[in-house]
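Below are the structure tokens for one structure; questions will follow.
Left out: one protein chain. Kept in place: all the others.
Chains here go by letter, A, B and C, matching the order in which they are written, and residues are numbered from 1 within each.
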Amino acid sequence: MEKQFPILQIIDPNGNIIDENYENEITEHLIKTFYSHMVRMRVFDRKAVSLQRQGRIGTYAPFEGQEAAQAGSALALNPDDWMFPTYRDHGAAMAFGHSLKSILLFWNGRNEGCIPPKGKNIFPPGIPIATQIPHAAGAAFAEKLKGTRNASIAYFGDGATSEGDFHEGLNFASVVKAPVVFFNENNQYAISVPFHKQMNSKTIAQKSLAYDIPGVRVDGNDVFAVYFQTMKALEAARNGEGPSLIEAVTWRYGAHTTADDPSKYRDQAKSHQRREITDPIIRLERFMKNYGFFDQVWIDMVQKEAADEIDQAIKEMEQFPAAKPGDIFDFVFAKLVWPIKQQKEEYLEMIGGDKK
Amino acid sequence: MEKQFPILQIIDPNGNIIDENYENEITEHLIKTFYSHMVRMRVFDRKAVSLQRQGRIGTYAPFEGQEAAQAGSALALNPDDWMFPTYRDHGAAMAFGHSLKSILLFWNGRNEGCIPPKGKNIFPPGIPIATQIPHAAGAAFAEKLKGTRNASIAYFGDGATSEGDFHEGLNFASVVKAPVVFFNENNQYAISVPFHKQMNSKTIAQKSLAYDIPGVRVDGNDVFAVYFQTMKALEAARNGEGPSLIEAVTWRYGAHTTADDPSKYRDQAKSHQRREITDPIIRLERFMKNYGFFDQVWIDMVQKEAADEIDQAIKEMEQFPAAKPGDIFDFVFAKLVWPIKQQKEEYLEMIGGDKK
Amino acid sequence: MRAAIKTQTLTLVQAINDALRIMLQENQNVILMGEDIGKNGGVFRATEGLQSEFGEDRVLDTPLSEAGFIGAAIGMAVNGFIPVAEIQFLGFIYPAFEQIMTHASRLRMRTMGHYTVPMVIRAPYGAGVRAPEIHCDSTEALFTHMPGIKVVCPSSPADAKGLLIAAIEDPDPVLFLEPMRCYRSSREEVPEGKYSIEIGKGKKLVEGTDVTIISWGAMIPVALKAAEEMKIQEVSCEVIDLRTLYPLDQDLISESVQKTGRTVIVHEAHSTGGVGNDVLAIINDTSFLYQKAPTERVTGFDTPVPYFGFEDYYLPTEKRVVKAIEKVLSF
Partner (left out) sequence: MRAAIKTQTLTLVQAINDALRIMLQENQNVILMGEDIGKNGGVFRATEGLQSEFGEDRVLDTPLSEAGFIGAAIGMAVNGFIPVAEIQFLGFIYPAFEQIMTHASRLRMRTMGHYTVPMVIRAPYGAGVRAPEIHCDSTEALFTHMPGIKVVCPSSPADAKGLLIAAIEDPDPVLFLEPMRCYRSSREEVPEGKYSIEIGKGKKLVEGTDVTIISWGAMIPVALKAAEEMKIQEVSCEVIDLRTLYPLDQDLISESVQKTGRTVIVHEAHSTGGVGNDVLAIINDTSFLYQKAPTERVTGFDTPVPYFGFEDYYLPTEKRVVKAIEKVLSF
């Protein structure tokens, strides 16, 4: 099966183009877009980890190492498409246009962080594993019924493929030919459980065969491979050809979440050594150097802009008004039902009104 | 995929051996065993349908047409293996040694019907679709842990493959290499929903690829093909090679259950015309004629023995003691807990004791 | 004088079919989903004729995959549709439990109203029709304890139609339980055309002064018969059909209990954790001093709903209700 589903690459770890079909498609604009998004994502991610350490946000799920998978896929979307991320896909969400302030608010336990910018179809991060997969199928099917050319993308990890919802979502989508891309980030661990204990198959892409849908395996650290394969899958979806499954093979360098200690289950030194070969940003820099796009001044600017933007978002997050007790009652139903109304009134009376 | 998973046959619809590898394995004993079991199953099934019509049992799920799939697979088991049937697999259960009286009691709403004969590992028929699949994986894994050579078999329909439990059961079994055979009876309908609305794939066997386990498609109306393929899968399981998936392509001639009206969703006249080509008993008779095993006297005897045995079982079922009210309380836990004890006492007092 | 309302004589399941047809006609975004609801018209014929009238896209036969199609329905609901999903029997809702519990019911709250899930899940429930196991569960309490979803359970054809229309028009998820024992057991005059009945409002079926009987769904006929029987003994029972199980009709309950001071709750679900205890809580909270006797609960037992050979023992009977009425009277 590994032969039937080879890991597609467009640039190799040394930053050389190995698939000539794409030579003309890789424009400077594309390169700079990818690079700046990936840097922005990494700066954000590291900053978020340190915010958590300082107790300024709650438990956080870092995605360092998965930037190419997230940027490449998210940037392939059209503005009106739908995104269904997990707790680890805020990189994808920010690339697709979510606000950094919102993402930080989410990680600080605030529902306000689940509200996407106006006009952006981004679901709140999926916490119960794999449950977002049928949602993506349904939202995509709705677009099909409406007769648009919009598609949806569902993100999920290698561990998520073990859940029934993965199977049911793919089966449903394949039957109704919903325009959806099932985008798997195979970072090879589900918390501590390694790939080979999660499944007996050697690839995730081959699971597409169960549904007779296209399946492909890409190097998840090659942003070009991810981008063009996602584009292809989205294009097929828009054309009425139904869903596809993409397995982006990648790795997380850090912990599962800030509450996790990866040294319990793997050698973190080795994990970091992988950077040399697999780090998606280093690889893109090599490519930029090889092909004359490397510009330290521009890179420094990108770094700085990212840092500034994130600092600004942190400020906004921290200046955000305190959580209003009344809010927990008001959004359960469109209209308060009496038990909740009564509970709200009693509670607010006890604490002396809705101003904490 | 239909090419990768051809429908294996040993005898063709005309009753000729087309796979010479098995010529020597098809002994008279085997032929007679298969034939008598299939006849017994069919006589039972028709009798049960008419019992239901007469109001002597409850809703019943007929399996006419699926006798070869059930006999061929069940007769491949060893006595100590585990069977996990659905509501449509009482044919398999009776071939494996369940008592006819028990099966009738089950269909008459009596839990006593779920108790297998001593020493026989037969689970109660699975009603919530696909839920028995993980059980079979677990029971098989238990055998592996104990170090025996016993295996388990899980029966399920084409519709069942859409449930998450199908996927989770196969994935679990593939990871722990549980000695289990996943035996699918693809009768091409889930109540009214035809195969092509159930899934986008053309075969069920190909779903094995998702788990990197062996998958095979057999003619479910060819009892030899079913038997030898099941044997092979069981043998692999006993040898530590893990699970396999068998798709037995078949057809039910009758209704989904006696509460179903198949003419609502398919042409029943056409369904019955299929008999000419596919009826597993007719096919076996053709084979017996072609190869000189046909013996009308013996066949009449088989028919008669089956009818007598079933009449006897019906008598036993109908003479079975009335349901005891106390029983609904006594088997919830090993020891009555007070709420149930209190409910039991109050109830029995009201109805004047446990004698209805 | 009120204008005459045109009516039809319908069974409960026909009334449901009527409500579905009306809503499919009226709102292009309404879409029915479920197993065997198309050509087959549903195993109880609740969707009979609707696929041929409205097409396969609006009356969708789904794969046998409750988590899959309820999950997909959530995605569709968020994206402009109003899915009305049929679960073939309430006992088969459990595979979709996670989707309902963590998404359908929470999405509005999670996103502070940005995403909402205007969907209906219809499910026949209850024992007494000699069906196989799991086909007989009455586990409404699992959903009344789930914040963010309303639970409705009509007992009559006219209520079924009006409440189902209300459920489809409700901006939030509604679990709509259909007492299958009442599907065809009686007919009544049902107004033609579109009308709706407010969710959250019960109904006084019989006015009385001595004892309040509170029930819903398939237990209503049992409650009514018991009330009838008590009339002979000159006991005046008030019979209340809750109709909505979340939110309960607190006013109706407390008003009646404050009048009679004696209450019998009848439901077929298990006693422990049953919705009867929520009624008890309302009485405790609103009508403590009016109680002349401890409330009696006549319920299914704390046992799984047994195989149908035993189900008559499990289900509350008129006799058990009468005994409870006598008990609250003689306290």
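As a convention for this text, a residue touches a chain if its C-beta (ideal position, glycine included) is under 8 Å from a C-beta of that chain, and two chains touch if they have at least 3 such contacts.
Fair warning: this is a prediction, and the values are worked out from it, not measured in the lab.
The chain not displayed here makes contact, within the full complex, with A, B, C. Within the set B:K3, B:H29, B:K146 or B:K270, the residue that contacts the chain not displayed is B:K146.
Across C:R45, C:R110, C:K161 or C:K203, the residue that sits in touch with the chain not pictured is C:R110. Annotation: of C:G91, C:P118, C:P179 or C:P221, C:G91 touches the absent chain (contact as defined above).
Contact with the chain not shown here comes from a single listed residue; of B:F34, B:F96, B:Y155 or B:F172, that residue is B:F172. Seen across the whole complex, the unshown chain contacts chain B at 82, 111-112, 114-116, 121, 123-124, 127-128, 131, 133-143, 145-146, 152, 164-165, 168-169, 171-173, 175-176, 327-328, 331-334, 337-339.
Touching residues on chain C toward the chain that is not drawn are 67, 91, 94-95, 97-98, 101-102, 105-106, 109-110, 133-134, 139, 141-142, 144-145, 147-148, 246, 269-278, 280-281, 284-285, 288, 291, 293-295, 297, 301-304, 306-307.
Although one chain is hidden here, its contacts on chain A can still be listed: residues 58-59, 87, 106, 108-111, 127-129, 159-160, 162-165, 190-193, 197-199, 259-260, 264-265, 323, 325, 327-329, 332, 337, 339-340, 343-344, 347, 350.
Everything that follows uses one rule, which is that only the chains that are shown with their structure count from here on.
Note: the chain lying farthest from chain A is B, by mean C-alpha position.
Centre to centre, using the average C-alpha position, chain B and chain C are separated by 36 Å.
Between the CA-based centres of chain A and chain B the separation comes to 44 Å, rounded to the whole angstrom.
The distance from the centre of chain A to the centre of chain C, with each centre set as the mean of the Cα atoms, comes to 41 Å. Of all residues in chain A, those touching 2 or more other chains are 164-165, 168, 171, 175, listed in ascending order. Among all residues of chain C, those that touch two or more other chains are 63, 65, 67-68, 95.
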